[in-house]
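There's a structure below that I have some questions on.
Every protein chain of the complex appears in place save one, which is left out.
And then chain A:
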Amino acid sequence: MSHPYQNTGDFDTIPMHQFNPAFQSASLERQSALPPDGTHYEFATYGYPETRAHLEPPGPELHRGGFRSLHRTQTTDNRYGDNRETKDDIAMENLLKRLPSRQLESAANNAAKTLHRRHSRNKSRHGAIYHSTLRDGDLEDMIGSSSLLDADEEERVEEAIRSTPATMATRRSMIQKLSSRKRKSPGFMKRMNYSIGMGWKHFKDNMAELKYTMQLWHSHLKKIEGHFGTNVLSYFVFLKWLLLINIPTLLLTLGFIVAPQIIYRWLQQDTLGYISSEKFSGMELLTGAGWFEPTELYYGYYTNKTIQVIGSKSYKMQVAYLFTCGGYYLLTIIILGQSILSSYRKYYIEAGGFQSMQIVFKVLCSWDHGLTSAEAVKLKHKSVYLEFKEYLAGANKDKMRKTMIDRCKLFWLRVFTNVVVLVLIGASGYLVFYLSGTQLNRNTLFSNQTTSAAGVSTNETKNPWLLLVLPLCIGLIHRIMPIMFDFIEGYEQYEIPKSELYMHLSRSMVLRVTTLSVLVIYWYTEVSQSPDVPCWETFMGQELYRLVIVDFIFTLFSTLISELIRRLLVGRVKRVTHPTFALARNTLELIYSQALCWLGTFFAPLLSLIVIIKLIIIFYIKMISVLQNCKPSERPWRATWSHTIFLGYLFLFYLLTTVAVACGIIFIKPSIGCGPYQGKDVMYSVVPELVDSWKEEYAWISTVIYFVSSPGFIAAILVALGMGVYMIRTIMMGRQEAVQRLKQQLVLEGKDKTFLLNLLNQVTERHTCTSVSTTVRPLTQQISPQDDIVSPGGRVFVRSLAESTLGGR
């Protein structure tokens, strides 16, 4: 196995200049900056950093190693010209190879390489790691003696070639070499394998092609990114993601609940709905009541019968309804959990927490290469500048601690403001409770009329606007309260804007959770017991429908007011500035609307369709508004991090809504006169009935189910899970410690190298005996006694090694 680092020769296939044309001139410049006479001087000062460059751990940069050695040889050649110095150089190189740390590194390297080969079969296209970047020598090595690569192998080689940082011409010649190699006597099995593998590969290519074509809103997203960068883009990507998770769940409900119901209606000629006297007036779109009530939109319309489809095949609606909803929530949690995990891994695990390396990230990753508009670039410069300033201010602030009194004051101030916020949230909760009480009275009046007087023309005393009072109030609360929070946060003196932002988000979140839980508790405790409401599930579905619609309208209006009108006022009114896109607030609204969807799907199966339509409209409106009205924010914003946080909020809402729906299914008595579960004690009782019915036919299934659901079994599982978590945590702590030690080790190794190189300088100096000894860098300064102790080789070792190497000359 040829080790590219040691083998400088094989690099000459790649022309030097393509790596960096500036490089040669740079080294020349540096040379000319030196006094022409002092050969030794040069070695002492410049040989030192260069050899150090040479000493970089070669592990992850195999392909760079050759480059570097060549670079070095070249410069040395230019500089000295004579044989003596070159020889010196070679001796030095040999010496370096023999350093103890180097030995370890190359051993580790080989191990890593073998390990990689073993694992790489499972590596996907994205799994390329450094070791797979190839150079000619490696290529030969990789193809080895096998006459024909199987497709898997070939793909791996291709991947390696693809990730090689050379020009396309070089890579092509590598590929050609590869394909010329493999035209030799393949066996039948191998050929079969090969063609199957190639077919699979073509299929994958085609899929990638299809994926590219199918990308939703690709050009819009690009435009937004070009103008606003990744921050604003993350809102739209989040929106798109929400839309996409709603589609499979919609298909699920459509396929297993709505379609059977339609078939049932068609088979039975059921006259339950569609013939109602209600006329479609348009108002229903807002209220969701009236004409919509006896349709598939709501729970109440679904039948409790078994649908006879063909012959004896039957479809139990009761079971289907419950299980589809279960499947809906299960599917959602799988998608959600998966993306939370990957996002979390990306941000917290791979990044090793967000505190470390802050400034490095800011510097190295802050430029959005996708930006296309000059305006955006200007603002990006500004934002980067502000971010740096903020960082520097924060770094300085760490030094001056606040006095005790100040901190005490601040603490009580924050206690006070938090109490105020809690009071405000509590008041909103009570308001919602009060309003829903009056709402019920109005509504029962309304629904009594519709049920009793169906068909008979009433005096139209009902006013559908009354239905909208509650959702409108909730919408107002959700818009006004955050402004008050903002006002309060102005007094709280947060050091970092980011913590203020997250405080604000959390408070808005708690507000929304409060209003929704008040509503749900009210619906479960009051409405479901109330004799005036014929079908509380439908009522709940309608309420949620209205909440969704009103939230939509509010979103439209707030876009209009805060973005369009504000933009129109710019220039006319002095204090109004260009609006920026309120990323956090807008994302929060999306999360809330998704929570409504999750809460309502059980009671109104088609709600996810409405939410999908809503999301599509919001996408276009927000896009137009952003592109027309807004300008990029100067505030820095970490897209990946906030995405994780938003997913976290979403997950929280998911848990709450699932718990709410599950409570409704398990504990609340369903309405007597409507829906699939009429006459049951609770909806959940369908499940034990089903299991009981299996008793005769499939006895073992019911035994298994009884066993699994027994308390003892569940307790055992919980204990096992707890132990697992504990064990993993212990391992994690251990590893963290190990990482910490390795880091320390690395620093020590670095010091080691400096120390050894200095020693080396001393030795070579003694051997070459030139006159310019005064200009030599004062080496002894750098060798601290501490270095002497920690270095693995030790001073004596190196000196003897160096002397034996150089002495042979």
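What we mean here is this: a contact is a pair of C-beta atoms (placed from the backbone, for glycine too) under 8 Å apart; a residue touches a chain by one contact, two chains touch by 3 or more; residues count from 1.
Everything that follows uses one rule, which is that contacts and distances are computed from a predicted model.
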"SAC3/GANP/Nin1/mts3/eIF-3 p25 family-domain-containing protein", "superoxide dismutase", "EF-hand domain-containing protein" or "Ribonuclease P protein subunit p29" - which is the UniProt name of the missing chain: "EF-hand domain-containing protein"
Touching residue (missing chain; options A:F433, A:Y494, A:Y524 or A:W641): A:W641
Among A:F388, A:F433 or A:F651, the residue in touch with the chain that has been omitted: A:F388
Given A:I90, A:V377, A:L652 or A:V682, the one touching the chain that is not displayed: A:V377
Contacting the left-out chain in the complete assembly, out of A:I90, A:L221 or A:L410: A:L221
Residues of chain A in contact with the chain not shown: 17-23, 26-27, 49, 52-53, 56-57, 59-61, 64, 67-68, 71, 125-130, 133, 158, 161-163, 165, 167-169, 171-172, 175, 205, 208-209, 212-213, 218, 221-222, 225-226, 230, 346-347, 350-352, 356-361, 363-374, 376-378, 381-382, 384-385, 388-389, 391-392, 395, 638-641, 743, 746-747, 749-751, 753-754
